[in-house]
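Left out: one protein chain. Kept in place: all the others.
== chain A ==
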Amino acid sequence: EFSDFLFKFLVIGNAGTGKSCLLHQFIEKKFKDDSNHTIGVEFGSKIINVGGKYVKLQIWDTAGQERFRSVTRSYYRGAAGALLVYDITSRETYNALTNWLTDARMLASQNIVIILCGNKKDLDADREVTFLEASRFAQENELMFLETSALTGENVEEAFVQCARKILNKIESGELDPERMGSGIQYGDAALRQLRSPRRAQAQSAQECGC
């Protein structure tokens, strides 16, 4: 159970889009078809390997109904990444995306990396939102984009991994600073002694000061 980094993730989107099922599929590699609707917040974590680094994802799965935002909002703080989920068979859930997006950008960290997930890809026959328009929306809002299926598992792991990879890239390019408060990123217990030397020195000195 070693990890180099710890990222805090959010799963947000309208009710019934399959947020909890995505999380369950990601963690257990199974589809849970008899789950309750989420009330408040659920939590899950998993360690993944991204480009040779072990990253522990702490994932907060939120209730979708509008009024629950007063409860879930406090969990937005300091999230490094987010899965913004809509249901490709429901235009209503797609139309709500801008609201979710402003919420996430406002409440989570400034540099939050968001991946848009068009879930229920397996229900192509009932599709109401095309791949094309959603990818255009993603481009306009600087989001990554995948169509996923929590039922078959298609693209589920990819969504989490791609999001984590982008965060890692940003750290390595210096765009994101893990030491900044509220970045949603922490060094894992295997600590980053070998990542980049100046950073490491800083980290150590910070720890010493803290003591």
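Basically, a residue touches a chain if its C-beta (ideal position, glycine included) is under 8 Å from a C-beta of that chain, and two chains touch if they have at least 3 such contacts; residues count from 1.
By definition in this document, contacts and distances are computed from a predicted model.
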Chain not present in the shown complex, as UniProt names it (candidates "TBC1 domain family member 4", "ATP synthase subunit gamma", "GH19590" or "LSM complex subunit LSM5"): "TBC1 domain family member 4"
Of the candidates A:3, A:25 or A:89, the residue in contact with the absent chain is A:89
Which of A:45, A:141 or A:169 touches the chain that is not shown? A:45
Where chain A meets the chain that is not shown, the residues are 15-16, 33-43, 45, 63, 65-68, 70-71, 74, 89-90, 92, 122, 124-128, 130-133, 135
